[in-house]
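For reference, the structure I am asking about is given below.
As you look at this complex, bear in mind that one protein chain is not there, while each of the others sits in place.
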Amino acid sequence: MPHDLTLVLGGARSGKSRFAEAEVTACLGPWHYIATAQAFDDEMRARIGQHRVDRVQGWITHEVPFRVADCLSALPSDAPVLVDCLTLWLTNHLLAEHDLHAEYAALEAALSNRHGPIWLVANEVGLGIVPDNALARQFRDEAGRLNQRIAAMATRVRFIAAGLPLALKG
Amino acid sequence: MPHDLTLVLGGARSGKSRFAEAEVTACLGPWHYIATAQAFDDEMRARIGQHRVDRVQGWITHEVPFRVADCLSALPSDAPVLVDCLTLWLTNHLLAEHDLHAEYAALEAALSNRHGPIWLVANEVGLGIVPDNALARQFRDEAGRLNQRIAAMATRVRFIAAGLPLALKG
Partner (left out) sequence: MPHDLTLVLGGARSGKSRFAEAEVTACLGPWHYIATAQAFDDEMRARIGQHRVDRVQGWITHEVPFRVADCLSALPSDAPVLVDCLTLWLTNHLLAEHDLHAEYAALEAALSNRHGPIWLVANEVGLGIVPDNALARQFRDEAGRLNQRIAAMATRVRFIAAGLPLALKG
């Protein structure tokens, strides 16, 4: 089990990244930022660029769309880390048709080996109506399952709405 | 008013069924499981089968897509009961173009007559963007109205995210 793992759940534009960043930067730095977004188009590039501008200096950024477990294992075990976000990481693996169960197991093992504090940002995507297409339903189910698994091993879980946290755990 | 009614709200794959099942099985059994799902296609059959495998032994399962009130009235009044889920029951009645107000009234009357503990699982579906088509909007409105009615008569309401409960009532 990780010593200090916070899962930060929330919807789109709920302020979950900003909340997590504020908690990380209250620790002694440097802080490691694992960015899982892939810039497929201009809209995505603009979002990633804006996130980068929004962050204060002092972050070491790692762009890791797939191998988050390997990246975590390569970092100093007690360094503060933010992974933003888990749901994009899942999306990347789903679209690449990777074996999700192997990926989940590798991620959980890497998380368990951390000694320093770690924050994982994830989207809650299951609170709208049932999507029309089967891939969207599969994504929604997997995202929910992954959130449950990470929440089970987390020491703290926060649900963010309008920038404000509700404590689900810890 | 029912003596002990818990409404378990949550999104898709939020862990709401598992949460409710864990609470039910903390009671003295046997436990009655009222399943409202109708298996129209392979995907739905797979979901229902998985839910069945996930449950431990000791459950008496009733497959009741429509007449949940009648089923509740036929069970021993003090037996622990789980209804999973209310939102599929609503969907079944909506698609069959039944009189929803009559159905709600019958359900509320049957719930009021229970002496044993009862759990009702329901989906929260109103937290995404407005759906494109009118039927989806009608469904979303009705699901929200039904959740409000059941919440008003519940002794406890829990909102589940990532498998973890937030207390909305009781």
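Order of writing sets the chain letters: A and B. Residues in each chain are counted from 1.
Assume contacts are C-beta pairs under 8 Å (C-beta built on N, C-alpha and C of every residue); 3 or more make two chains touch, one makes a residue touch a chain.
Remember, predicted model here, so these are calculated numbers, not experimental data.
Undergrad: Using the definition of touch stated at the top, determine which of B:L28, B:V53, B:A96 or B:A134 touches the missing chain.
TA: B:A134
Undergrad: Tell me, which residues in chain B touch the chain that this view leaves out?
TA: Counting over the whole complex, chain B touches the hidden chain at residues 7, 9, 11, 124-130, 134, 137, 140-145, 147-148, 150-152, 157, 159, 166, 168-169.
Undergrad: Which residues does chain A use to touch the chain missing from this display?
TA: 10-15, 43, 124-129, 131, 136, 139-140, 161-166
As a working rule, only the chains that are shown with their structure count from here on.
Undergrad: Need the CA-centroid distance for the pair chain A / chain B, whole Å please.
TA: It comes to 31 Å between the two C-alpha centres.
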